[in-house]
Structures are given as C-alpha cells and as structure tokens.
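Notes follow once the structure below has been shown.
In this view, the complex is presented without one of its protein chains, the others remaining in place.
Note that the chains are named A and B in the order they appear, and that numbering of residues resets to 1 at the start of each chain.
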Amino acid sequence: MGSQKGFLSAIHSSYYNFIDKLGKYVPYILLAPTLVYMILFIGYPLVQGVKLAFFDEQGRFTTANLDYLLNSELSYFWDALKYTLILTGIIVPTQLLIALLLAFFFTSFRFKGRGVAIYVAVLPLTISDVAAGLIWYTMLTGNGFLNKLLINLGIISEPIQFFGWEYRNMEILAIVLAELWRSTAIVFVILFAGLQMVSQEYIEAAEVFGASTLQRLRHIVFPLILPSIQAALLIRTLFALQIFGVVWVLAGRDVPVLAGEAYYEQVSLHHSGVAALYALIIASISAILGAIYIKFFKAKYLEQ
Amino acid sequence: MAGVMGNPLKYSFRGIFIAAIASLVMAWILVPIIVSILYAFAAPSDYYDVKKIIPLKYTLEHVNDLLVLGARDAMLNSVIVALLTIAISFAIGLPAGYAFAKYVFPGKDSLKLLMIGLRMFPIIVIAVPLVTLYIRMGLYDTPLGVALAHTAMALPFVVIITSSIFAGVPDELEEAAMIFGLSRMGAFLRVTLPLALPGLAAAAIFTFIMSWNDVFIASLLTTLNRTLPAFILVSAMAAPDFIKFAAAFLMVIPAMIFVFVARRYLIAMWGITLR
Partner (left out) sequence: MVDVHLIGITKRFGRVVAVDDLYLDVEDGEFIVLLGPSGCGKTTTLRIIAGLEKPDKGRILFGERDVTRLPPRERNISMVFQSYAVWPHMKVFDNIAFPLKIKKYPPEEIKNRVRWAAELLQIEDLLDRYPAQLSGGQRQRVAVARAIVVEPDVLLMDEPLSNLDALLRVKMRSELKKLQQRIGVTTIYVTHDQVEAMTMGDRIAVMNAGKIMQVGTPEEVYNKPANLFVAGFIGSPQMNFIDARIVETDKGYVAETETFTIRLPEKYKELLRPLRNEKVILGIRPEHIYLEPRKHTTLAAIRGRIDFVERLGSDNVLHIDTGGKIIIAKTSGNYAYKVGQEVEVYLDLDKLHVFKQDGEAVF
C-alpha cells in the first residue's frame, strides 16, 4: 500500500517535472508554426528569387537578366524607376500634409457628426488600388462625372482628356488623385491615433507654463507625434514603391512603374529572371529605407 | 478673447469653418464612390448624354454582363481564397499572438521586431519565385496556392493584431480560471478566447480585406482560376467603360459592407498594425 502510494507520487511528480520543463518551451512551440511558415513562404522564395535573377537553369552565375534590365531596348527599367520615384515623391509628401491637417482638425474640434466624418474619412482604407483606379476612371473619363459637371457649369466646352498615351501627364495626375484619395486614409489613421495618445495634460501643462498655441504645437505636440509621422512616412513610402494596380488600370504601361514591369515581364514576356530582379530591386530599396529609418529617426526618448 | 457667453461672430465663423472642412472631406471621399456606383448602373443613353451628370435611367445589364463574363467565378474564387487565408493564417498565427501576449521568454523582443519588420516586407517579391515553385508542386492556378501566398502576407499582421487583442484580456481572468480548476488550455478556451472573440472577428475581416484586395500576387499565380481583382485587371482593361464601372462596384461593395459591420474595431485595428 505504502510503496504503491510512493510509486504513484513518483509518477505524479515526474509528470509535473516534465510539464515544468516543457513549460519553458511553450512560447517557442506556439511560435514555431509562424516562424516555419515565414521561412517556407518568405525566406525560401527570396532565395529562389535571387537564383532566378542571377543564375541560369544550369545553376551558373549570370548577369544576363541584369544586362537586359539595364540595357535592352525592350526594358523600361529606367523609366519605371523614374516614374515610381516621381509618383512616390508627389503622393507621399502631399498626403502626409493633408493627413496631418485632417488629424489636427479632428482632434481640435468636437462637433456634431464628427464621428461620421471620421468614419467617412477612413472609408477608403478598405478599397483596393484596382478599385480606386476604376472609381477615378469613372470620375475622369471623357463622359465621366467631372467632365460632364464642368461642361454643364460652362467652365469647359470640350472634355478634358485624362487617358491615353498622348495625355501621359494627365494620366499621372489621375494616378496621383486616385492614390491620394485611397491611401491618405492610412496616414490619417496613424497620425490621428498618435495625436490621441498625446495626453491632454502635456498640452495643458505647457499652456499653464506660458506657451502660446503655436509654441505648444512646436515644442510639445509635434515632437510627441514625430514617431507617428515617421512611421506613416515609412509605411507609405514602402507601399508607394510597390505601386501597381492603380497605374495599371489608369495608364497601363504608358506610365511604367517597377512593380508593373515585374508583372509585365513575368506575365506577358515570361522573363521570370527579370521579373524576380525587379522584385529584388523593390525589396532592396525598401530594406535600405527601413534601415535608414531605424538608424536615424527613432526618437531618442523612447529608448530606455 | 471670446466672452463668457461666446462672441457670436467668432462662434459662427468657427462653425462655418468646421462645417466647410467636414463637408469637403465627406465630399472628397463620398462623391467618387457614389458616382461610380450610379454609373455602374447607368443606362448607356444617359451615360453618353452630356447633359446627364447624374444618370436618371438605370439598368442591371452591365453588372450582369460582367458576372456572366467570369466575374461570378472570380468572386467565388476570391471568397474561397480569402476564407482559406483567414483559416490558415489564424491557425498558424493565433498561437504566436498568444505567446507574445502572455509569455515572457528569451528572444521575445527580437522575434517581435522581426514580425514588425516582416509586416513592411514588400510581399510582391515572393510572387515571382512562387510561380515556378507552384508549377512544380501543382499549386499553380489554385485558390489554395493564392491563399498560401496571401497567408505569408497576412501572417505578421495576424500575429501582431491577435497579440494585442490577447494582451487586452487581463491575465487575472485567465489565472482565476486556472485557480478554479481549469488547465491553461481550458482557461484559454473558456475565458480568454470568448473575451477576445469580437476583436478576433474584426481581425478576420481585416485579413479578408487584405486578401480580397490583393491583385499582384493573384495575377501572377493564376491564369484561369482568377480572383476578382486579377480577373478585372486582365479583362477590364480592354473592356468598354460600363464594364469598368461595374467592376469597381463589385470590388468595393463587400469591403464596404465589412467596414460597416466592423467599423468600431477597424480604426483601432489599423492603429495597432501600423503603430
């Protein structure tokens, strides 16, 4: 009887020892599927991408794809790089400014219908780039809403042409409008959330200690939301570098962009190596920007 | 300085300013959406009539045409892909989110940083190599294949969102359940999970929209079994204007319904993922 009890309790305690030991590994066990998935579906394809871009089918190193990309008459690389950067350079700063003003507007004023207005302002968050492109096509096309409106108001007599190769600058304008319309909401959400996290007491303290509205904005509010501004800037820049759907819908290859060329080389020309190279270039630019961001912009006071 | 009762002139100026800005914002966002919906149903005679800024005669023809041309199957594919993406990314990502929320362990910070970094990773990079891999594995042009790629895109978001949702459920509640006789697993299933459910539902919607809206990956990984955006990208380009309007309508509607259903959570959700 006694020995049986001892035996059972031995089993019992070794069971708990086992559980204890296991306990240390529980978080890793829970994380393992995610990590394995990331390695399989991001790490491995990335390696494959490098292989596709720089090695031929026999596994020998080759610069053929790079040569084609940089030098071939068929390749739109330089134009694509140029237009990607131009679009990013126009869209991101403009929407940052708009979003900043909107965020200040919605935090400064409480009014009836404010909740609805905010809801409407963030509505485009869920709208895809392709859909946004089509919506703005509806707005801007020859028989579209804007042209009809302006004609009926007597402001113009002939429709303004936004689409077609000969109107390339207007196509860019249409892309910019569609992207500002669609993706400013993300910037707004980040800045608005950032502003809301600034404790009212910080601002009141500055007020009590003599700071004017402008001084409060400059010395207190702006530094405190700087991390949000930087995060929004980074996220939007990275996504802008991948711009594709809007451009493809509104301008096709009239306005070549990096991701669009990757798509075209892959789907239409079956140049997988070149497409992979485009993808790698986008990834590299993103990685460099991310690194710069982490190195230079992380707010000092957030470090412990 | 305004008087105690408020200087009426200043007050009304403020009111006009607020109303003007708010209306401008609403118009800027809403007019294109409303116009594109109306035009999707516009009778051709009204569309080509310069006088009719807003069409007065409507028809279901364009949407029907588009559905028959393949949008019906494409929508079905999109839904299947999105649901598969939710299923796979939650099955894999939920435990990871829980681990980040409730455990302290060596390497936690760097792993979390990795997730945050991956969230920004330009996921289109993996699409090109996946084509070759998928052809070899028989996954090319299948909804599962697209869903697996979408999972790679959605997983960091799912992990980050669910971890913040689980972190919002107080540890004490789970601990109380354990004191009163449940195992950790039981405590999770009976206490934490039900409390986290509304947030998780919103996170699922977020994932659905991410998958529903992707065009690049889906276009590369499918030829016949297109998702809706991929189908539209290829076919709408050459199609007449009405088909484009109808396409915009089909793409926007589900997303808008979801936003409306989950509007309380979505802004917070984007706040979490983008912080």
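Methods note: a residue touches a chain if its C-beta (ideal position, glycine included) is under 8 Å from a C-beta of that chain, and two chains touch if they have at least 3 such contacts.
These numbers were taken from a predicted model, which means no experiment stands behind them.
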Just to verify: which one of A:103, A:131, A:190 or A:224 makes contact with the chain not shown? A:224
Omitted-chain contact residue, chosen from A:206, A:241 or A:257: A:206
Where does chain A touch the missing chain, residue by residue? 199, 201-202, 204-212, 215, 219-220, 223-224, 226, 299-302, 304
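In this text, only the chains that are shown with their structure count from here on.
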Between the Cα centroids of chain A and chain B the separation in whole angstrom comes to 14
Taking the complex as given, what residues does chain B use to touch chain A? 18, 21-22, 25-26, 28-33, 35-36, 39, 47-48, 50-53, 91-93, 95-96, 98-100, 103, 105, 108, 111, 117-118, 120-133, 148-149, 151-152, 155, 159, 209, 212-216, 219-220, 229, 232-233, 236-237, 241, 244-245, 247-248, 251-252, 255-256, 258-259, 263, 266-267, 270-271, 274-275
Chain A to chain B touching residues, read off their complex: 24, 26-31, 33-35, 37-38, 41-42, 45-46, 48-49, 51-52, 102, 105, 109, 111, 113-114, 117-131, 134-139, 141, 143-145, 148-149, 151-152, 181, 186, 189-190, 193, 231-232, 234-235, 238, 241-242, 244-245, 248-249, 252, 259, 262-263, 266-267, 272, 275-276, 279-280, 282-283, 286, 290
